[in-house]
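The complex appears here without one of its protein chains, the remainder shown in place.
Labels A and B are assigned to the chains in the order they are written; within every chain, residues are numbered from 1.
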Amino acid sequence: MNSRFSSEDLEYIVSLTLSIAVSLIMGALIMIANGRSPMVGYGALIRGAFGGKYSIANTLAKTVPLALTGLATAISFRSGIFNIGGEGQLYLGAFAAAYVGITFTALPKGLGMLLAILAGALVGGLYAYVPGFLKVKYKIDEVITTIMLNTVAVLFTSYLVNYPFAPAAGKLNATEIISEQFHLSRLIRLSTLNTSIFFMGFIALFMYYLMEKTSAGYDFKLVGQNSLFARFGGIDDRKQMLIAMVISGSLCGLAGVFEVLGVHYRFLQHISPGYAWDGMLVALIVKNNPIGVMIMSIFFGALKTGSIAMENATSIPSELVLVIQSIIILFIAGERGFKDKFKEWNLRRRVGQKAGERNA
Amino acid sequence: MLKQILNLTLIQHTIRTATPLILAALGGLLTEHAGMLNIGMEGIILLGSFFGVLGSYFFGSSLAGVLLAGLVGLIVGLIFAIFVIDLKSDEFIVGIAINIFAGGLTVFLLRSIFGVKGAFSSPNIIPLPRLNLPGISSIPFLDIIFNNHTVFIYISWIFVIMTYIYLYKTPYGIWLRAAGEYPEALETAGVSFRRMKYIASIACGILCGFAGSHLSLGYLTLFTENMSANRGFIALAAIIFGRANPIKTFGAALMFGFFDALGIRLQVVGVPSQFTQMIPYVATIVALFILTRRQLTKRKRDSEKQFK
Partner (left out) sequence: MGDKLIQVRNVSKRFPGVLANDRVNLDIERGEIHAIIGENGAGKSTLMNIIYGLYEPTEGEILFEGKPIEIKSPLDAINLGIGMVHQHFMLLPSFTVAENIVLGTEPRRNRIFMDFKEAVLETQQLSETYGLRVDPYRKVGSLSVGIQQRIEILKVLYKGADILILDEPTAVLTPQETEDLFGVIRNLVEDLGKTVIIITHKLQEVLAISHRVSVMRQGKMVGTLNTKDADERVLAEMMVGREVLFEELHKVELPKEEVLSVDGIRARDNRHLMALDGVSFNLRAGEILGIAGVEGNGQTELVEVLTGLRKMEEGTLTIKGVDAFNRTPREIRKLGIAHIPEDRLATGLSREATIWENLLMGVQHMEPYAIWGIHMNKGKIRERTARLIEEFDIRTPTGDILAGSLSGGNMQKMIIAREFSFNTPILIVAQPTRGIDVGAIEFVHKQIVEKRNAGTAILLVSADLDEIFRLSDRILTLYEGRITGEFLSGEISKREIGLYMTGKHMDSIERGGAYEQ
């Protein structure tokens, strides 16, 4: 009862390491096929991600939206309700923050910031509430509805920035710059790393505590594992799912908020290059474990940052890391299957050997 | 102004925009009937667009482009099948992986093969041939609506009918649907459900690849990053809206194509297109809502009858 990891966990960590290793090797093969040296490529990647204060700052800056959307995915998936609408919630949350930042310019710094953060979280949460409600009340597949609502949100914010909220200077596919007191301070010169990393750290601790240490976290998990058992045991499974969905939406909304307050200082029509999708992958890879989400977010953040450096140094297009990432996911998705096939094959081999011995 | 928006070329444009949707949706509904949902359709369309251009550019033939796109679709469909059917992976995780893979790979190859960023266009890309039906070119309305389309448009219509016949009039279609509804029942009847699911997944990949090649070789001959622009998801919407029936799905795809074409025209006259673009997505949610509600009430009524 004392060990921190169960044997299943250890087995999984081994699989995960293997998957990542194989994917990186495949990445290396692609580099070779392109006539580049993988040593040089990966060397540049690692230096670009961790070599020096500036690089580390950039990696951490990328970690913020990944971790938030990753945690958002973790809580919802663990509760058995699948929020794939993170991208949409992120856009609306970001817009809400920008709206506050260009409208309530008279508010003092702390209060204004708080209002922007709350607005983003609230809007994101509400936008997740809709598919959540349709799911628990009418059994409408939340995977489909959240996918559809993603695009609706992206289109809606695109309308907002091009028509009612278009800046006076003309259509820029962006809002006006938010008022000065809403800007989160930058931490390292030239890097976009800002104080939102502290907010994220706090949120991550909170989510870890909620999911792993509390009775409510237990309820979320058991609902996700077997909702009928949870209901039988006295948990209101529908309510629990709905709460998980709203928390999830709020976290995605916050990811959007910090992009506006910390990075761009305005809402952009294409503010997220798919952060919520990446965040979802992060969570899926580590099976919705909050600590795993943090580690994987840094890893993915490093890949993103490092890939730019790699491109500059070796002219290998940075999109290679997307390919590597997707291969990791694929291996992880097939992890259980690979393991079963391996065990089956092993069994057959052993039986075959035994039969051979007996015949001999 | 109204005349500028609502005219015959609107119908022509509707047919054009709907074609990739129809092709992808037909593929998707096969997997839907076989009990799988492939949200990686979006990614396969994107790959199809890229490899369509690649094939056409290097082999100097649009047919080669289409075939290459179909081949890539086949491979991705096969990978999806291996993971979902044999390795028992979560279908939607695999789908997401395919989407990200497609997004990454197309841009990566665009840059490492053609050395460009964003978009690639060249006179060496041979577009799909246009078809003019001699009989109707003299009839004013039909000429605008039905002529000057790529062959693919007519082929896609034939596919709709073929898919319908396949699903509902042949034993193979019954097997495919049985594989989705109750695979063990099919297996014990002596037909491998794995085979049916593989067929569905591979067919879906090929059709999505074709859909992509039609995007990049049909009317525009170029590839741009993220060219699929959510068409995979709209195709998914069409399948849900049409309840996976080929004819109804065809109708839904046409409708979504119409709104897309309409939106572009409205934008020209200064009306935001975002709302017309939203229609497929919102419509799908509304449709899901109505369908489940109707199902619930209908079931209740049935049982009342039985107990009279």
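Here is the rule we go by: contacts are C-beta pairs under 8 Å (C-beta built on N, C-alpha and C of every residue); 3 or more make two chains touch, one makes a residue touch a chain.
Remember, predicted model here, so these are calculated numbers, not experimental data.
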Touching the absent chain when the full complex is considered, from B:178, B:207, B:236 or B:255: B:178
Sole contact to the chain not displayed, among A:17, A:173 or A:214: A:214
Touch criterion as defined above, residue of B:24, B:98, B:186 or B:211 at the omitted chain: B:186
Hidden-chain contact residue, picked from the options A:107, A:222, A:283 or A:296: A:222
Residues in chain A touching the chain absent from view: 1, 6, 8, 213-219, 221-222, 225-226, 228-236, 340, 343-344, 347-348, 351, 355
Hidden partner interface residues of chain B, rising order: 165, 169-175, 177-178, 181-182, 184-192, 299-300, 302-303, 306-307
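Heads up, the rule we're going with is that only the chains that are shown with their structure count from here on.
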Mean-CA-position distance for chain B and chain A (Å): 28
Residue ranges of chain A in contact with chain B within the complex: 30, 34, 82, 84, 134, 138-141, 143-145, 147-149, 151-152, 155-156, 158-159, 162-163, 274, 277, 280-281, 284, 316-317, 319-323, 325-327, 329-330, 332-334, 336-338, 340-341
Residues of chain B defined as touching chain A within the complex: 37, 39, 79, 83, 86-90, 92-94, 96-101, 103-105, 107-108, 111-112, 230, 233, 236-237, 240, 272, 274-275, 277-278, 281-282, 284-285, 288-289, 292-293, 296
